[in-house]
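Removed: one protein chain of the complex. Kept in place: all other protein chains.
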Amino acid sequence: MEWEAVIGLETHVQLLTKSKIFSGASTAYGAEPNTQACAVDLGLPGVLPVLNREAVRLAVKLGLAIGATIQPRSVFARKNYFYPDLPKGYQISQYELPIVSDGRLEILPEGAAAKTVTIVRAHLEEDAGKSLHEDFHGMSGIDLNRAGTPLLEIVTAPDLRSAAEAVAYLKKLHTLVRYLEVSDGNMQEGSFRCDANVSVRPRGHEKLGTRTELKNLNSFRFVERAIEFEIERQIEVLEGGGTIAQETRLYDPDRHETRSMRSKEEAYDYRYFPDPDLLPVVLDEAFIEAVRGTLPELPDARRERFARDYGLSAYEAEVLTASRELADYYEEAVRASGNAKLSAHFVMGDILGALNKEGREISAAPVGPALLGGLIRRIDDNTISGKLAKQVFESMWAGEGDADAVIAKKGLRQITDSGAIEQAVDQVLAANPQQVEQFRAGKDKVLGFLVGQIMKATQGKANPAQVNELLLKKLKG
Amino acid sequence: MHSKTIAELSADLRARRVSSLELTRHFLDRVSRLDPGLNAFVSVTPEQAIAAAGAADRRLAAGDAGPLTGIPIAHKDLFCTRGVKTSCGSRMLDNFIAPYDATVVERLSQAGVVMLGKTNMDEFAMGSSNETSWYGPVCNPWDRARVPGGSSGGSAAAVAARLAPAATGTDTGGSIRQPAALCGLTGLKPTYGRVSRYGMIAFASSLDQSGPIATSAEDAALLLTAMAGFDPRDSTSLEHPVPDYRAQLDETAVAGLTIGLPREYFGDGLDPGVARAVEEAIAVYRRLGANVVEISLPNSALAVPTYYVVAPAECSSNLSRFDGVRFGYRCDEPRNLLDLYERSRGEGFGAEVKRRIMIGTYVLSAGYYDAYYLKAQRLRRLISEDFRRAFAEVDVILGPTAPTTAFPLGAKQDDPLTMYLCDIYTIAVNLAGLPALSLPCGLAGGLPVGLQLIGDYFDDGRLLGLAHAYQRETDWHRRIPPGYE
Partner (left out) sequence: MSLSEDDVKRIARLARLEIGAGDAPRYAHDLSAILAFVEQMGAVDTAAVTPMAHPLDAVQRLREDAVTEGDARAAFQAVAPRVERGLYLVPRVIE
């Protein structure tokens, strides 16, 4: 039987606010345990939540960017359960009436057709704290710094059909939230976390199979591997005549497997109800329009503009708009160099290659867009050849100054003086009479050899176009 | 000294006829002599009181005093008080020293009041007799074999016995008005949102509201003026200007006002002695020129059932934070996490609290939510619409506060349902969020009877004015329980 996977994703995105969603404690990462948990975050008796305007604004911003409906009235509810990292015994979250509903995101999975993923809803909620399990006399330690951090939970329809599609969606969403400056998207710090609902069904069937929920997917690679593993596991179980249990499964990256979270198997009954400490969030047109006015150019629009205005291929435009910072870098390099095509060539080749090798972000590139532009201008005005440019770039990357300084210091300036080139051509022709004979007998191939000899004689500095021109003139002369 | 109202004591303080220190020592002395027979206080805070009185005297001397500067009061032990035990009447919080002040406490301190201590209460404000407290029942000064009412029973008993000129209380279903009625005092539950709930340990968040318990409407007006007002720390607090309630007292004209008597509040179950006292009070208002008409609040009978779904639902969630992890009671030697939760909560909470948590858990749980919780929310609207219709016809609603006078200790303790019916006339007001006031209007069998005035939203001042007008005609509010003069 041929099987089809059905995947839906729930992504928790930490919103880029200074303070928590319901309190004035800081959201900064990495503080000493419990030093950023105020009375509200700790759920001390008598204290009350007050909603952070910025969290609402960021949720609306994302909603507008995915063409969603911004609900004029949304409601916070309590999700009740006991867990040590949940101080009040309930999580404040939106349930029946989320702030954002019915959006969409278009994805371009590698080697597959474009696809529109429906985002059913995105709701505001507070994060929980953290349990630390290293040994405290056999006990766990609870750090509530994270409790109350604003999250936007973004929920897709079960529209995805493979791990690759899931990853394409997540990367797209990741790019988007960073473009919008809604989140820093930092996956190591937990600012972008994903749970996957996975089921399989015989291809062509309408009815959904029983799904499992995969947790702890904190990198794109883990998402891909966990989903792939889970699809295989479910197919194996079903083909062996078994049934899939609806359960939460934890991905273990070390063993590359998913396993049932037994401690969570107890049926939860969350007893959602509207939080009586908070009132309905009512947003008027003016608020929503003000947020709309802050939307930057979105990645899809930018990609199309790059292809159109800079004459880039679809692939180049996609790569160069993968992050707002990279696209900004590229556009600045174009402005500085006046050459869109060569800028694309350098950014995608030398720059990304060097960054990749060193595991750096574009913002940390030692060659900024203005410096790169300077280098490209020297290629365009024939000061250096493309070949020499590589060498210049490497020196610039090593911090040896701008293009002009490196060229001057290393004497790499291209020889464009036709007298000097002619002298070199004459020398080489005189030294290689045999090859000259061969050429004249119709053997065109030796031309390359002769050019090579001339370049060698000029330490690569001769302008190749001029060399070619002069050489042919002399040979045919 | 202790038979005077705050208004009178305030005049004495300003005229330097007495100092705050003298006043404070006088009341502290009464507390230490008389409270052992009442159990109205959970904590007495003499050192802080003396320090605050000294500061108040300096303000008075500097001419920087308001009407409450130097006046001793007591706080219900449900308000968080920095550095002082805040128990909420529960073993769960017997070891809880609040790290901050409730907004109400903070505002009254800024006004210069002197806190004498924290008063006993039904555990987590769940009760109508003050018998569910971990610290034992409170006795009614009018008859120590009887209950003071609840849940603000300690505050009411303390003020009735003149151990404090006034006290704060909270009212989720009648917890200010019913003990005020049973102890012969004036108690106001303000419009929901009028007074900040920050630092008040929540019972049922959409119903809870704090207010003053005093001997006169004038004193209640002085206290409310200091307590009320917008608080950015409470999302349900309203940005609505706070008038000087005392200055408004005399502006409230009774003549020409229409008073509605809800037919449903005068039916079966109303004690004849209580009915008689209320009738006499109605006669006073008629004499002052009010029009009195009969009205109907047709869904009144559903208020108690609706309340006993809404309030437990909210409390079941509000009380989840008491889990033995970050503060409060923790059981000995928990075997595992579940044991830590179940035993800390099982041992830390008393039976009534557990009953309500379980009812609340049940009515919110899968499969029962619609039939109970959602149904109650729909009825809540019908009940509040009854009031909206009534206020289209009348200016104020009048009736008894409680169906009976104070009942004997232990009489209803084993029967939760009978106890719940103590609040039959007070609960609907909380569901609607309206202001209501109880004032003493007579004695029946030697025990005080409470008259309830219910106002439209933000008519808190009008209720105080109407009560003040009555108190100028009568002296029921001046009566002090025998033995406490």
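Note that the chains take the letters A and B in the order they are written out, and that residue 1 is the start of every chain.
One rule holds in what follows: contacts are C-beta pairs under 8 Å (C-beta built on N, C-alpha and C of every residue); 3 or more make two chains touch, one makes a residue touch a chain.
Treat the numbers as computed from the prediction; the structure is a model and nothing was measured.
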In the whole complex, of B:171, B:219, B:323 or B:423, the residue touching the missing chain would be B:323
Where the complex has a chain not shown, which of A:26, A:118 or A:219 is the residue touching it? A:26
Logged for subunit B, residues touching the omitted partner chain are 95-97, 99, 192-193, 206-207, 232, 235-236, 238-239, 299, 301-302, 304-306, 308-309, 316, 320, 323-328, 330, 334-343, 345-347, 349, 354-355, 357-359, 361-363, 365, 372, 374-382, 384, 416-417, 420, 430-434, 457
Kindly note down the residues of subunit A that lie in touch with the hidden chain. 17-19, 23-26, 32-40, 42, 44, 50-56, 75-76, 82-85, 131-133, 136, 138-144, 250, 261, 263, 269, 271, 274, 276, 278-282
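By our rule, only the chains that are shown with their structure count from here on.
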Please output the residues of subunit B touching subunit A within their complex, sorted ascending. 79-80, 86, 88, 93, 96, 98-100, 102, 197-202, 204-206, 232-236, 313-314, 316-317, 320-323, 325-328, 337, 341, 361, 364-366, 369, 373
Where on subunit A is subunit B touching in the complex? 39, 42-51, 78, 80, 82, 84, 87-90, 142, 269, 271-273, 276-279
